[in-house]
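Yeah, one chain of the complex is gone here, protein chain that is, but the others are all in their spots.
And then chain A:
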């Protein structure tokens, strides 16, 4: 077994990652002891901070603001080079000049979620009471908590009503929470590849990931920062397992098939003989360069707890009763993590609430990740929806062709 290579330790210096956690290279909104964030678990979190990026200009009416909600392992760096990985923004396909979310037309905001590790307060942040990283002493965060924090940020930016709230996966959950909690503050909503509750299968996958992190001896009960270790192997395994759920059988087969990695014959060992193994290991090892293991525990937990209907006596339609927001719900045919049936259940509830909803299922074999990729049909419907909503909102150039 001598030729089996373990997942390497992160090459990004720890100090760089720690810098982004507490002093991010983003805009930061700080909330003091007088403005606590009331969490669902009963804790008032104060002080706390939200790291965010903006693109484009807010118009004089303050009517062209779009909030992008990022997914589980995303962050606020939507459309700029990432400060840790030096890779392009995670939604460059959707955001940019001539793209559906065009900073020439809209004022685009994206904030790192509470519990994240790119500048918003989370388990990797310094607990001001102890002077050490919060670790597992950080209170459990929910999707409604994330949205409550975003609403405080939007207040601070002086925006009463968002033109649109958009996001995929966990970002889509936040979109739905926005419309359920602040319907009058959301003119239009674009929830993508998401659900109104996390399914048992999805909770199961998350538990697998968390157990992988916690089984790593370097996790040290969550105190790895103090003990100068890092559970990168456990976190990488969690990422590898999760990454499979973001793809599809067809996409994996098309991309890799049974092709070998830099060899023609099997090595009769447990090294990465197959390209697909090598790819997964790469996904795992690059993830640990930029993500905090405890953050992964907290954010997966937030998704597990998400269930809008449960907050409304089990009746989903009640969450959206009388809502005026215009919805466009999008799902992808090969997404088995958030299958179309989940989106349809949402659409039925919105219909039952007389909401103004459109829904499209996009045909693609690229699985859940399709919303991050170049899928023209998805861009077409997003652009069409935003332009029509822009007209209804009275945005000067909202309805123009780009």
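Everything below uses one rule, namely that contacts are C-beta pairs under 8 Å (C-beta built on N, C-alpha and C of every residue); 3 or more make two chains touch, one makes a residue touch a chain; residues count from 1.
Basically, contacts and distances are computed from a predicted model.
Enquirer: Which protein name, taken from UniProt, belongs to the chain you can't see among "Methionine biosynthesis protein MetW", "histidine kinase", "Dehydrogenase" or "ABC transporter"?
Expert: "Methionine biosynthesis protein MetW"
Enquirer: Where the complex has a chain not shown, which of A:62, A:223, A:318 or A:348 is the residue touching it?
Expert: Only one listed residue reaches the unshown chain, and that is A:348.
Enquirer: Which one, A:149, A:195, A:328 or A:395, makes contact with the chain that was left out?
Expert: A:328
Enquirer: Among A:193, A:213 or A:381, single out the residue that touches the unshown chain.
Expert: Once the missing chain is taken into account, the touching residue is A:381.
Enquirer: Kindly note down the residues of chain A that lie in touch with the hidden chain.
Expert: Per the touch rule, chain A residues meeting the hidden chain are 326-328, 344, 347-348, 351-352, 354, 356-363, 377, 380-381, 384-385, 387-389, 391-392.
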